[in-house]
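A single protein chain has been removed from this complex, and every other one stays in its place.
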Amino acid sequence: MKHKHIRQRVFFIISKAEEGDRASRAFDLTIMALIVLSVTAIVLQSFENLALRFANWFTAFECVTVAVFTLEYAARIWTADLLYPNAEHPRLKYILSPMALVDLCAILPFYLPFLGFDMRFLRLVRLFRLLRMFKLGRYSEALQTVVAVMKESASQLIISILMCLFIMLSSAIIMYTVENPVQPEQFPNVIASLWWAICTLTTVGYGDVYPVTAIGRLFASIISLVGIGIIAIPTGIIAAGFSKAIGQTTQTKQEPKSYCPYCGKKLE
Amino acid sequence: MKHKHIRQRVFFIISKAEEGDRASRAFDLTIMALIVLSVTAIVLQSFENLALRFANWFTAFECVTVAVFTLEYAARIWTADLLYPNAEHPRLKYILSPMALVDLCAILPFYLPFLGFDMRFLRLVRLFRLLRMFKLGRYSEALQTVVAVMKESASQLIISILMCLFIMLSSAIIMYTVENPVQPEQFPNVIASLWWAICTLTTVGYGDVYPVTAIGRLFASIISLVGIGIIAIPTGIIAAGFSKAIGQTTQTKQEPKSYCPYCGKKLE
Amino acid sequence: MKHKHIRQRVFFIISKAEEGDRASRAFDLTIMALIVLSVTAIVLQSFENLALRFANWFTAFECVTVAVFTLEYAARIWTADLLYPNAEHPRLKYILSPMALVDLCAILPFYLPFLGFDMRFLRLVRLFRLLRMFKLGRYSEALQTVVAVMKESASQLIISILMCLFIMLSSAIIMYTVENPVQPEQFPNVIASLWWAICTLTTVGYGDVYPVTAIGRLFASIISLVGIGIIAIPTGIIAAGFSKAIGQTTQTKQEPKSYCPYCGKKLE
Partner (left out) sequence: MKHKHIRQRVFFIISKAEEGDRASRAFDLTIMALIVLSVTAIVLQSFENLALRFANWFTAFECVTVAVFTLEYAARIWTADLLYPNAEHPRLKYILSPMALVDLCAILPFYLPFLGFDMRFLRLVRLFRLLRMFKLGRYSEALQTVVAVMKESASQLIISILMCLFIMLSSAIIMYTVENPVQPEQFPNVIASLWWAICTLTTVGYGDVYPVTAIGRLFASIISLVGIGIIAIPTGIIAAGFSKAIGQTTQTKQEPKSYCPYCGKKLE
């Protein structure tokens, strides 16, 4: 009886905080702070002198973080049957859920040092856990609108990405054919040429690779202009999506009219 | 009698697969796989070491591909009178259709090695054959919307491209006049200057050519700002087009109302 | 009497061609061809070897062009009273009209070689004369829409350009303060720093000047992100303008309804 009670209490603490539940709120804030600090540690550790100087501190902090995250992970598995009361295998279901896999990726690298290569960057996935934070607070409605617009325009956006990939591959092959004999170092193969195509179509233009032949430049000019379209089409799609979403919001929010706006007649 | 029957069967196989027609479906998938593999081969062959090491494999695969494509091309000509039952010269009509010309370009380079220069990149046109794929499946409606919007905005987009070309040529001539005396290597003639103008107006900015004189930089600044407009106008046109297209779709999809939304009267 | 008749005929020829007037049409096409050839000559003359090899041809062609343009200019002044029948000083009015000033700029450099510096690039203004071409033909409606949208959004666009200039000047001064001590060659003064600011805000990014200090890069990052807004605002304004313009066109084009679209009642 008592065991069950403790488990229920743990479940409420690690679940999303309800108003008034201080322990749950404190738990949420602790986890968030640990995530932010953990990512900050990744950034700081990339500075060689800091990494050497405070090596012990970083290791200690990493141990604490992983310990907390492991405990949390274990607690979530332990209380999985409260999260999925109707599932046949609630713990397996939880372990295979995307959120739990992210949580696992965030701690696994620590336990697998014998794999031999640096997997510490996997700690990055902890950032994804911050996404839950967006669900809370005042920006949740705006986030929903952004996501809804992206979803509604999804198939049109995918088509424009496919068109984009098609143009990229075509222009990479043409550019390779044209520029390879003159600049074998810059355009050694189609994959390298693809790098140029992407840099140009997205108008990033680092300037590490660019055509030098007349025909290559002519072709690059056409591709650059096409690049404007490549940017314009998804922008247009998204703009139209937002226009519609904002329009709908306005319409939904309008109070029901009590009279015809045109005839002035009363509506029953 | 039997000959005609075989021809009809071949026609159905090489036509777009109808539901349930397994032979036709298998044929479509084989052709698509060959196209994708063929383009992959072009990409891989551009790696010199791979091209040398697996030279025989590439040649063999190319022979197979061209053989299949040639057979398909022949079969399509053979069954042209079933595709165009009312045409006077169905075979000639098919040969001159854009799709058939693309098919021809995809195999011709193989048969014309005596032309002396590398036409292998023409195999690229095989990619265009993939476009048919878009016609199938769930994205066809989205593709139609994108194409419809581009078509409807066509004349406005052409005007903005003409304005763009006008600005490009003007700025290239001005920049040549200003920068040529100082940087004869970077701005040797108006065509080279045009390359700079396109790189700047499309905001790609490789950095291989840029003005160094004060007046050149002043002018380049103005052109860069104009470049924002150059991007903004087609984006605006396309966004407006999508707004309209999405609006219309919504309106069409609306269920018929059972009462006037304004007067509140019942509609019979 | 006869003199007046000739003048009237000349006026009709040099005016915009009406349908059926072959002489006027031929005149228009000749002038347009001369403009295009003249601009082509500017482009070709910029190639040093071509300029030297065909020097006589270029000079001869330039003489012919200027002769024709001068005759046209003279003819337009001569018939100015037919163009402005109610003006007090029709010839002066014509000479001071923007179109006539462009025409003058297109021929003047030829007559002023003693000025000592190369004014040949002023021949470029001949391109502006091509703008009249846009007035004709099928694209005139689209051009009108584009111009109308730009005009309607003008004050909002000007505000966003002013905001842009304000941000540019501010960031140039800050960047000069931050980067000058470290890179005196790249950021020698605020004007050079302004060049960097424009390249960054318009996202051109040549890469000839970029910050190297930590604070400079931090600031440049903020400016780059602001640059997205700088592009987004005019694009948004123009997109909204086109949305409205297209919506209005659709509404105007709708045939008058003979029944209420909602109630289904007949309208008298």
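A, B and C label the chains in the order they appear, each numbered from 1.
As a convention for this text, a residue touches a chain if its C-beta (ideal position, glycine included) is under 8 Å from a C-beta of that chain, and two chains touch if they have at least 3 such contacts.
Keep in mind that this is a model prediction, so the values were computed, not measured.
For the options A:Gln156, A:Thr177 or A:Thr203, the residue in contact with the chain missing from this view is A:Thr203. From the options A:Leu83, A:Ile167 or A:Ala245, the residue with contact to the unseen chain in the full assembly is A:Ala245. Note on the undisplayed chain: of the listed residues A:Val10, A:Val39 or A:Leu82, the one touching it is A:Val39.
Contact between chain C and the absent chain runs through residues 155-156, 158-160, 162-163, 166, 169-170, 173-174, 176-177, 180, 188-191, 193, 200, 203-207, 210, 214, 217, 221, 224-225, 227-229, 231-233, 235-237, 239-241, 243-244, 257, 260-263, 265, 267-268.
Taking the whole complex into account, chain A touches the unshown chain at residues 39, 42-43, 46-48, 118, 120-121, 124, 127, 130-131, 134, 138-139, 141-143, 145-146, 149, 161, 164, 191, 194-195, 198-199, 202-208, 230-231, 234-235, 237-243, 245-247, 250, 260, 262-264.
For chain B, the residues touching the absent chain in the complete assembly are 203, 205-207, 235-236, 239, 243, 262-263.
What we mean here is this: only the chains that are shown with their structure count from here on.
For the self-contact between chain B and chain C, the two sides draw on mostly distinct residue numbers; the shared fraction is below half.
Relative to the C-alpha centre of chain A, the farthest chain centre belongs to C. Rotation angle, chain A onto chain B, C-alpha superposition: 90 degrees, expressed as a multiple of 5. Chain A and chain C have centres, each the mean of its CA atoms, that are 43 Å apart. Among all residues of chain B, those that touch two or more other chains are 191, 203-207, 231, 235, 239-241, 243, 260, 262-263.
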